[in-house]
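Take this structure, written in structure tokens, and hold onto it; I'll ask about it next.
Missing here is one protein chain; the remaining ones are kept as they sit in the complex.
Up next is chain A:
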Amino acid sequence: MTQHSRDLSRRRLLFGGAAVGAGVLLAGCTSNEEQPTEAQTKAANAPGGNSEPGKQVTIGFSAPAADHGWIAAITNNAKAQAGTFSDVEFKTVEAGADAAAQRAALSTLISQKPDVIVLLPHDGKELNAFGLEAMKAGIPVVNLDRAFPDAKAYRLQIKGDNYGMGVAAATYIIVQLKAKNVANPVIGEIAGMDELELTQERSKGFADTLAQAGFKVANRRAARFTADSGQQEASQLLQALPRMDALWNHDDDQGIGVMAAINQANRKEFFMVGGAGSKKAIEDIQADDTPLKATVTYSPSMASSAISLARLIGQGRGMSDLVELQVPKEIILASETITKENAGDYLKLGF
């Protein structure tokens, strides 16, 4: 070996060693050995849970006076949940028949100076201005289920997943039909009130998911969330489809009528999926003696959760299981699928 080559090899060694050293150093940088502070995690059994009483909070509540089981359950749940807290005063105003009536009712609510307002608007777009106004006046607004377009109009938004409901219903139907090896299935759909955005989202989720499996809705009728309209639309849908494989009905309340129509037409060649999760529907699923085999939830229990969270917001506390000191800004409930297997668990949430 020449002198020159020895020099080279020494240089190589030098560079090589430096490179390895740098590599180790870099690797060391990525593994940050420093422990996170206590504040950034939450001990599993930390004291100070949300159920401990805090400062007195007045919660104002408003939901439409619609005569529908789901809305009735929303109001009842909210009232019952507020009743469980010793530190919550619950003030409710009926929202009347439309957005204008609700706005008028809400302005009387503001004058009573509640700490937090929980509100299921007739229409999120129409009551957006109210949300802005209340927030500006320093009253946090919890929007229940019908979103405000403006993010400044609410402190917290808690809602169901309408698109996800359609997805869940379609997913159940696809799995069942694939298991039965049905090619070209005939799928029917009884929607709720078509002019509502939530109905459109549900149908879109349903159609999109079916399309991914190569299926489509053969016939769709829109009822009005009432049993009698459900019966009417279902009776006509059954006329239109002399043979059907699966049916999704958006709402279990109108489902009473849909089931009646199915019985009256004496049809049982298909299975049906419901929506929302009423007590009667869950019982029927559990009993397993009707075409109703599943329902996808859109649970009015969200009203209870909204009241619990409104209390925390009023007290300036966060959710005890989460690390953050304040309640999050948006919560979207997952739409769950209730079948015969898990119906027992969900029965207590049925309305």
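One rule holds for everything that comes next: a residue touches a chain if its C-beta (ideal position, glycine included) is under 8 Å from a C-beta of that chain, and two chains touch if they have at least 3 such contacts; residues count from 1.
Here is the rule we go by: contacts and distances are computed from a predicted model.
Going by its UniProt record, the hidden chain of the complex is named "Ribose transport system permease protein" among "NADH-quinone oxidoreductase subunit K", "Bifunctional protein PyrR", "Ribose transport system permease protein" or "Cell division protein FtsQ". Only one of the listed residues, A:103, A:221 or A:250, touches the absent chain: A:221.
When the full complex is taken into account, the listed residue touching the unshown chain is A:264, out of A:41, A:84, A:212 or A:264.
The chain not shown here is touched by just one of A:256, A:285 or A:327, and that residue is A:256. Among A:100, A:240 or A:323, only A:240 touches the chain that is left out of the view.
The missing chain lies against chain A, touching residues 65-69, 71-72, 194, 218-222, 224-233, 235-237, 239-240, 242, 253, 256-257, 259-261, 263-264, 266, 280.
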